[in-house]
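First, the structure itself, so that you have it in front of you.
Complex shown without one protein chain; remaining protein chains in place.
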Amino acid sequence: MEIPDKNAPLPETLTSAGKDETLKAFREMLRIRRFEETAARAYTRGKISGFLHLYIGQEAIAVGVKLAMQANDRVVGTYRDHGYALAQGSDANACMAELFGKATGLVGGVGGSMHYFDRPNGLWGGYAIIGNHVPVAAGHAFASKYLGDDAVTMCFLGDGAVGIGPTHEGMTLAGLWDLPVIYIVENNRYSMGTPLERTLPTEDITARAAGYGMARDRFELTDPFQVRERIGAAMKRAREESQPTLIEILTYRFRGHSMSDPAKYRAKGELEAFRSRDAIELSRRVLMEQHGMSEDELDAIDDEVIEEMDAAYTFADESPQPDPEHRFKNIMIPVPEEA
Amino acid sequence: MANLQIREAIRDAMREEMERDERVFLMGEEVGHYQGAYKCSQGLLEQFGAKRVVDTPITETGFSGVGIGAAMVGLRPIIEFMTFNFSAVAFDQILNNASKIHHMTGGQFSVPIVFRGPNAAAHMLGSTHSQAFDGIYAHIPGLKVVSVATPYDAKGLLKSAIRDPNPVIFFESELMYAVRGEVPEEEYLIPIGEADIKRPGEQVTLITWGQSVPTSLEAAKLAEADGLDVEVIDLRTLRPLDEAAVIHSVKKTNRAVIAYHGWPYGGVGAELVDRIQRMAFDWLDAPVERVCYDDIPFSYAENLEHLSIPQPEDIYAACRKVAYR
Partner (left out) sequence: MAIVVELPRLSDTMEEGVVANWRIALGDKVKRGQVIAEIETDKATMEFESFDSGYVLLLVAEEGETLPLGAPIAVLGKKGEDPQEALAAFGGGSGGGEAAAPAPAPEAAADAAASAAADAQAVAESAPAAAPSAPASVEAVHVDPKDRRIPASPVARRLAREHDLELAAITGTGPHGRVVKADVEKAIAEGTGKAAAAPAAGEFSGEVDGWGRPYVSRPDDSVRLSMMRKAIARNMTKAKQETPHYYLTMDVDMEKAFAFRADFNEAVPEGTKISFNDLIVKAVARSLRDFPSVNASFDGDKAIIRGDVNVGIAVAVEDGLVVPVVRYADQKSLEAISRESKALGKSARDKHLRPEDMSGGTFTVSNLGMFGIESFAAVINPGEAGILAVGAIESRPVVQGGELVIRKRMKMTISADHRVTDGAVAAKWLTKVRGYLENPLKMLTDGPG
């Protein structure tokens, strides 16, 4: 893979954004990162169990997509879903409590890290079986087209999901039926721990788009405004022409695949190089160099965010476990009386 | 009363529900242009158009997932499997999405969807096309599972399934699509979860469903000639199970035989045996007998296949056995 140049100039999409929106995006990305760091600490303390997949390094995508979205659009995510939730506006307390398996969690403690759902905030999953949400997202788009509700469905998947059958079938149907859906492959360069050269037949994942009759786009992640711009074009296509798009965003995750992954498969110097192009760091630089903010001001924002996440930790820790009877809830919906 | 084939009863159920509710649509292989692999959707494309009668490529996991995704938004999909054997490639969609989403999302989403199609062995299709999925789907919490054997039941239950707010697996039978029966002209619904006594009797309870219903009725006739009075209960719904109907009958007759298409290991038959022994132990006069497939993959050869499928004589023999005849 190509290692980024530490001394490359700042991305234009970032430098041309206004101060307020840059500050807001900076804060949102920071929220995701600090949330996950807090979660990682909770995991080491045994407060969280099971799988915990971190999004650290990829925050700009979730934040950028949100910038491009309209109110009724949907995000369908993978099991690496904390970032989408927070970017979509889910409550950090509820998100943290879900990780702790508490009654106050986003889905009442039944889902955990991999199964976030927050319908009022446009988060439609939370899918932990690789690729099986690809046709489901096509189904949401099918319904949008059927009902004419003008909503666009954005479906995220990892580079590891492109080989599995449901991905292929879902994209086939999205292309066949011209569904208003955008598939966003977040290529973080590792399927789990195996480099992509060993798992992908072609380097360019979007090459497949031709076979599905879809438009395509592929770019190296720089910042949220870049994502807004590129996704925005696909959204217009979906909303106005009911056409799907396959997008590949090249990114990098700074952490292992999950908490139990030491990430020993990385080459030397690779992590450092990517860290230097971290969108949060770049935004920080722009805010200081271009918008005249001081280090103290930005640190104060960071402190606020840390405080918010510490509060979320305490909230989650002190929340009650679900009621024992809760395990029988939401399995069958009673059949309504016929009119 | 109209005299209809099961395929016509199914078609009428779908047509009436599509007329009644704009959100209902039919999706599957060959359902539109070809009018249905078994002609269950004859005329629907003409009536409702391509938007609501959707032909798909061979992508079971794809269109099952699309159905689920559409249901989550608020549509009422009917997904037709050309046969349930092909549902195996969509199994993950049913197991991990359809059955779990309402629970996994803390009740934020529901999946009102029907997966329907022919199930179990037909005639000389070999092992991959001769499987009964009753036990596999009835095993999964979050699903309802229906199996029909008459045009009347097929129509009434399919209409209920389409209106049900939960995912419903709806089993039909390839060899029974042409079975005829009386179906009322006026609208009716049969609630999911209610068994039907297809033949009342006093001495042996014969529990059955799907393709084994006519076979069991024949077996009951053989027994009648022998002076053995058999009660035939058609479960109609495999999940939730009409436990009360079964136990009530077993307490009366003290004997039970279960006849069905399906493998013996685990499954609905085994589930019934468990409930009977637990809930009617002190009423049993004989061990519960099961008549079902051999515990093997099916063979193509006609004689071998015939031996593996419950025949009236097999079921009759089991009735005699539990009655100590």
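Each chain gets a letter, A and B, in the order it is written, and its residues are counted from 1.
By definition in this document, a residue touches a chain if its C-beta (ideal position, glycine included) is under 8 Å from a C-beta of that chain, and two chains touch if they have at least 3 such contacts.
No experiment lies behind these values; they were computed from the predicted model shown.
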Specify the shown partners of the omitted chain in the complete complex.
-> B
Which one, B:A2, B:I58, B:A244 or B:I296, makes contact with the chain that was left out?
-> B:I296
State which residues belonging to chain B touch the missing partner chain.
-> 254, 281-286, 295-296, 324
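Just so it is clear, only the chains that are shown with their structure count from here on.
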Between the Cα centroids of chain A and chain B the separation in whole angstrom comes to 41
Note: in the complex, chain B contacts chain A through residues 25, 51, 56-57, 59-75, 89, 92-93, 96-97, 102-110, 141-142, 144, 160, 163-166, 189, 191-192
Chain A residues touching chain B - in the complex, by the definition given at the top | 106-108, 110-111, 115, 117-119, 124-127, 129, 132-144, 146-147, 149, 165-166, 169-170, 172-173, 176, 329-336, 338
